[in-house]
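With one protein chain removed, the remaining protein chains of the complex are shown where they sit.
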Amino acid sequence: MSESLLNALVQGVLLGGYYAIVAAGLSLMFGVVRFINLAHGDLLVLGAMLALIAVEALGWPVWLAVATVIPLMAALGWALQRLMFERALAAGPLLPILVTLGLGATLQNGMFGLFGSNTRSLGAHIGDLSWSGWSLPGGLRVGTLPVLTFTLAIAVLGLMHLMLRRTPLGRAIRATAQDPGAAELSGVDARRVHRAAAAIAFALAALGGVLLAMRAQVTPFAGPPQLIFAFEAVVIGGIGSLWGTLIGGIVLGLAQTLGGTISAQVSLLAGHLVLLAVLGWRVLRDEAAARGGWIALMRVKGPSHD
Amino acid sequence: MTEPHLLPMPKGDRRLILSAGALLILLALLPLVAPAQAIDKLTQLGIYVLLAVMWNLLAGYAGLVSVGQQAFVGLGGYAMVRLVEAGLGPFPALVLAPFLVALVAWPLAWFVLRLRLGEFAIAMWVIAEVFRGLVMFDPLVQGETGTSVLALNAIDADTRRLAIYLLSLVAASAALAGSFVLLRGRLGAEAQAIRDDEEAAASVGVSTFRVKRLIFVAAAAGCALAGTLWLASAITFQPRTGFGIQWTVFMLFMVLTGGLGTFLGPVVGAVLLMGLQEAFGDFGAWYLFGVGALSVAFALALPGGLVGLWSARRGREPLSMRRRLSAGEG
């Protein structure tokens, strides 16, 4: 009993690394370009599918496929930002949501039309990585791939941290996120910054897709849940915080693996409920602050309406 | 200086309403002559119109883009399943279920309407997933398997078809007429003020929350009604289809191609979707690919949709909900 609980805890933390990678891209777009890309999950699946084609149809080694797909997806991010999202953003805050929702549906069905509904996985192509692991005392078992994923997540977030702190592009990204108008007045071309952010976000989505394909089966319709998980990690960890996505990812991973000890159904539900609890808490807190504290909130029922 | 007052309804609009009334009577009499298959298609069109009008109310008039309206479509179907199980007749259950869903949407509004734009969109999606997850725990639904409203099979097939058709006709026209009255009244003016400038509207005493909640709850009930109508014609309730994201993708398509925030846009979009479905529906995924791609193309190139295009040509939007004052500069 306690053994499986301990295992679930460890798996949950490691799973959080994967979520952090996916969430970091979503968070970057949200923080810098100021919209939630509803196709983020579908782009992740696109990255996975491209890598799968390279490996299965073209016979490339996995490392080469990954090394090609990630920059390719970054280029796609740059291009889509320039050709599609910029236009949508210029037409108001509603349009990017509508456009990316449509894009997501297009990607899902396009991939389904091209590749069919067969589930695919890179698991068979990465040798013993997919099943090897370490048995630790206390009946604990840790897989090599989850540990590798988690390490990669730390490395990716660390690199992003350094990029944002130490490079001219990073400073321009942060400045644009904080005050786009003032950044322009300092000579920053916000549109280029947005394109760069989109390129990074798409690259991270592709990396997430490859990692997903290594540990699980991928179908053309696997994207939406990934978007939801990424969004949950971003909100739980605090919007706009890089390391927050890791914390959010770990909390989400823990909720899912702990829920998973009951059933697969409870696993998903647990993650969703944690998100709704965090959002609910935030709404209540803001509401309380706006009305002069918690005690005032208790007294007044509902918002002010006549 | 004369008191500014609202301009009377333009002649073209009156003619449009009169012909819509005539069309309604024709549609009601249609089952006397039309084949069963055509009636089924028109039932589906009615459901599409209902859905599109609801989503347009949300996104076009209240500025609320929800990616989770399937929450209410599915919940409506589930409520009907439960009501029938409790011994209610299928048709009373079909009508009652949306009211139950509205009772769920009312408290939910307090929470979700306080979220920011993009957060609201995805939070609604997550809520739809939560509803789906919860419904699947119901032993009656048996997880993914779903359940059938067998009581419907007890009714003679032709009678059932006719009843569902007339109900969907009533539902679609009631949604149109209801939103017409709603938007022409005080609520429409308030919604317009909020859409133009939310802070300014709030500063002159428009309760943005009250307006948005009314629209949110109405749209939830409307989507639930679409869900029960759908269930009545499909008989089988499955969580995966009932709570599927495809409902929202269709609503998005209809509203974007027809014209976001135009009164007639959803009708035009629904007819377009129905036409595409008839012509290309057999292509399966590629048809849905086209639906998604067309939504994106319209959003980027023609954000006013077909009605917007028509209005730009004619210089006036048919049945516009925008108020115009006769005095003062525009």
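Going by the order they are written in, the chains are A and B; count residues from 1 in each one.
What we mean here is this: a contact is a pair of C-beta atoms (placed from the backbone, for glycine too) under 8 Å apart; a residue touches a chain by one contact, two chains touch by 3 or more.
What we mean here is this: contacts and distances are computed from a predicted model.
Participant: Could you tell me which of "2-oxoacid:ferredoxin oxidoreductase subunit alpha", "Xanthine dehydrogenase family protein subunit M", "ABC transporter ATP-binding protein" or "Polyketide synthase" is the UniProt name of the chain missing from the displayed complex?
Facilitator: So the chain that does not appear here would be "ABC transporter ATP-binding protein", according to UniProt.
Participant: Name every shown chain in contact with the chain that has been left out of the document.
Facilitator: Result for the missing chain's touching partners among shown chains: A.
Participant: Of the residues listed, A:Ala57, A:Ala90 or A:Leu185, which one is in contact with the missing chain?
Facilitator: Considering the complete complex, A:Leu185 is the one touching the chain left out.
Participant: Consider the whole complex, including the chain that is not shown, and state which of A:Arg34, A:Arg82 or A:Arg174 touches that chain.
Facilitator: If we include the chain that is not displayed, A:Arg174 is the one touching it.
Participant: Against the chain that's been left off, what residues of subunit A make contact? List them.
Facilitator: Residues of subunit A in touch with the missing chain: 168, 171-172, 174-175, 178-179, 181-190.
Methods note: only the chains that are shown with their structure count from here on.
Participant: Provide the C-alpha centroid distance between subunit A and subunit B, rounded to the nearest whole angstrom.
Facilitator: The computed centroid separation for subunit A versus subunit B comes out at 31 Å.
Participant: Please name which positions on subunit B make contact with subunit A in the complex.
Facilitator: Going through subunit B, the ones touching subunit A are 59, 63, 65, 67, 110-111, 114-115, 117-119, 121-123, 125-127, 129-130, 133-134, 136-137, 143, 207, 209-210, 245, 248-249, 252-253, 256, 260, 284-286, 288-289, 291-293, 295-296, 299-300, 303.
Participant: Inside the complex, what are the residues of subunit A that reach subunit B?
Facilitator: Where subunit A meets subunit B, its residues are 30, 35-36, 38, 84, 87-88, 91, 93-95, 97-99, 101-110, 112-113, 224, 227-228, 231-232, 235, 265, 268-269, 272-273, 275-276, 279-280, 283, 286-287, 302-306.
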